[in-house]
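The chains shown are only part of the set, and none of them has been moved.
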Amino acid sequence: MAWNTNLRWRLPLACLLLQVAMVVLFGVFARYDFEADAHWWAGKRHGNVSSDLENEFYYRYPSFQDVHVMVFVGFGFLMTFLQRYGFGAVGFNFLLAAFGIQWALLMQGWLHHLEDRHINLGVENLINADFCVASVCVAFGAVLGKVSPIQLLIMTLFQVTLFSVNEFILLDLLQVKDAGGSMTIHTFGAYFGLTVTRILYRRNLEQSKERQSSVYHSDLFAMIGTLFLWMYWPSFNSAISYHGDSQHRAVINTYCSLAACVLTSVAMSSALHKKGKLDMVHIQNATLAGGVAVGTAAELMLMPYGALIVGFICGLVSTLGFVYLTPFLESRLQIQDTCGIHNLHGLPGIIGGIVGAVTAACASPEAYGLEGLVHSFDFQGFKEGWTPRTQGKFQVYGLLVTLAMALMGGIVMGFILRLPFWGQAADENCFEDDIYWEIPEEKSTIYIHEDPTFKPSTSSVTSVPMASSMPVASLVP
Amino acid sequence: MAWNTNLRWRLPLACLLLQVAMVVLFGVFARYDFEADAHWWAGKRHGNVSSDLENEFYYRYPSFQDVHVMVFVGFGFLMTFLQRYGFGAVGFNFLLAAFGIQWALLMQGWLHHLEDRHINLGVENLINADFCVASVCVAFGAVLGKVSPIQLLIMTLFQVTLFSVNEFILLDLLQVKDAGGSMTIHTFGAYFGLTVTRILYRRNLEQSKERQSSVYHSDLFAMIGTLFLWMYWPSFNSAISYHGDSQHRAVINTYCSLAACVLTSVAMSSALHKKGKLDMVHIQNATLAGGVAVGTAAELMLMPYGALIVGFICGLVSTLGFVYLTPFLESRLQIQDTCGIHNLHGLPGIIGGIVGAVTAACASPEAYGLEGLVHSFDFQGFKEGWTPRTQGKFQVYGLLVTLAMALMGGIVMGFILRLPFWGQAADENCFEDDIYWEIPEEKSTIYIHEDPTFKPSTSSVTSVPMASSMPVASLVP
């Protein structure tokens, strides 16, 4: 396989074409939400709003910024653990997310917020666009190091579209609750990405095996990603919940679940190592599974101990997945999952969907208060006659629809990305920044002590280009 | 000393046991605060709350997230300065904080918030739990690199308990003001940690001296920690102050104090070096002392120039401490303080306590307004007859109680941690991640120029495992 990885005209064209399309479509469709429009002030003066603070901006903006950090720094740095793919991890994540949020604003706008032929943008749209892109970042984790930036842009275009449709089916048609996106974001993103990577199976990937591990400092960079994801996850799960108690409760539940998840991840990591040592991969990933798994139920009356139990289980399951399931998936099912997203987003996402369904089905007027129950689940208007049990049933339908959409979409996407002209790297060049990035030459001058019995004809000072291992390797006789 | 550092069964058991205990205790005690409960919405509708924004969540959540970042990224990365203990610094800090916040929610709940046999969790509890854990992170700095994760979990369990009792004595019994925790968090954490490290004195620690320094990039990682602590410290000191002017003022005071502290730290660092060079240790640590030292007084009418003076002095004191006091403590008092917490949290904490006492004692109706004075110091109900002077006196009592509790607690803890079966490393293996972590092998292929007079029998390409210096050392003849 000798694909041409020179993207000189393909990548610029793809980027410019997509961006021009965005400009045109925004010109036709995108306007400001009333609360972001200069007319708002007049409306406020005429007594419709009691205080500037009632502007939705003040309810959501701090959460938005936290989610924004998770998408760009969180996911970006989490994937820098590979020794020679840090530029690709952070840089391509940056690229796909920057394109994805624009396209998501449009897609979600068309499906959810179209008023009078216009999409009215406000802070909630920005959060939802970031959420949608988070799902693409999840899928990126499965194909990290094996695809070209052009493939990523195409995947983003397609996945954002499908995400929005799936989200529309779940939230609008099935009336599912999923504020933290256990189903819409994590389950969808994970199984979409896993299907894509299955179809892009690379038979000879062990040729770049050596680069598929981390080095000491790349693991520390990855911890930056892990920690910002972990710390801001309460904002993620509460960002678009109802005002007041729902946001408040979502934060508490997520906080509890994540804390419990850290302890069980550490426990399993040590227990599964023959010398009881901890594995950075587990600390970087499994500790986050608790946030994924309370995504759906976080805003419900899960109770703090319920959140702890969810986190407890997910730390165990996720670490076990890294140790046993990922190698199995690779060797038997030919699913090469670079970041182990199945353990961090796939399984915990499904658990989250089920926990959400059970929590909804068990909701009682005692726990929520009668008015609280109606408010929390919108049991009015269209959903007038619904009971918690109905809600629970529909939550399960939502999970199944999500899985089906992810698998089907992933298959289509996979075959499109298998076409040979997207600039993908050969198997032996995977996980290598040098393919798509101008890499700084790293010279370290080594002084070898002079020695009378050793008379080199050339200088004894050798230049060691440490950063680019391939050219070096080729020099070796 | 040949302790067994294989934690295969001990660490998993400790983690799982503690986490199961947390689940059970949360099940029995933890409920949602009214403002995080689904009943809140009904209460709001019936006219008790004028706006969704009146939910405490919107007052405190941005500050909470900043504090959360300080505990996990701030303290975690601050301690990555050691060349071979980055995983332990970030990872163990993550572990102990994740356990500590759960236990702190319970302990502080039992002592402060027990209503009708239940602890009602809200965003303020989350902040206080993070505060409590910050105190453990401080103490961790003293023993960094010398204790096992099991010892850290035990220390966290014990220190959180004692912290909560001390906090209860200060805030509830002595009615001390300490919103930023100069006394309860920093003084307590520092002297507790120093006492523990004194009792764990390692006679032959110079055997791992080489690993007790930093390398170029580890110092940059540490600066991530420093800067997030520095930037978010205004949130730390204002997070649980009264609404409105108190929070506002605490931010301004902390901002001023920290800014001044940077300049005097730089000045002393340069002045104390024979070539006038700056020392990263001082920039990483002493610049933060100003935040510690306005912890108590930040919410009071300290005045901006007062805050500057506090920062000014602490930058000097802290840098002097690093240069003269830390070596003295180690050589004479056998206190091996890895991160120099005595200079960053110990001395500035005491200064902060005194500054707080003086500021309180000097509070006048002119400065606060009569109502403002009563409101700021709660001079009503139980404290009806108190004067600012009384308050100042009790502030001093609070400081003394804190020191006593820290010393006594540290002694008990130290002797418990000296037991030989906690998996601690031998003196020559301290500050080495390899003991508790699976470390990635770092191969760098070195090409040595071919030379006709030099005919090696084996390959001239040598593999240099740079990341693990110990096995290499053992290969050297």
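As written, the chain order gives the labels A and B, with residue 1 at the start of each chain.
Assume a contact is a pair of C-beta atoms (placed from the backbone, for glycine too) under 8 Å apart; a residue touches a chain by one contact, two chains touch by 3 or more.
Everything numeric in this text was worked out from a predicted model, so none of it was measured.
Within the whole complex of this structure, the shared sequence is present as 3 copies, and 2 of these are drawn in position.
In this section, only the chains that are shown with their structure count from here on.
Averaging C-alpha coordinates per chain places the centre of subunit A 31 Å away from that of subunit B. Those residues of subunit A lying in contact with subunit B across their complex are 50-51, 53-54, 58-59, 62-63, 66, 83, 210, 213-217, 219-220, 223-224, 227-228, 230-232, 234-235, 242-249, 251-252, 255-256, 258-264, 266-268, 270-271, 273-280, 283, 287, 301, 303-305, 308-309, 312, 367-373, 375-376, 446, 454-459, 462, 464, 466, 469, 472-473, 475-477.
Every residue of subunit B that touches subunit A in the complex is listed here, in rising order: 6-16, 18-20, 22-24, 26-27, 30-33, 35-42, 44-45, 51-53, 55-58, 61-62, 65, 68-69, 72-73, 76-77, 80, 86-87, 90-91, 94-95, 98-99, 101-102, 121-123, 126, 149, 217, 221, 224, 436-454, 461, 467.
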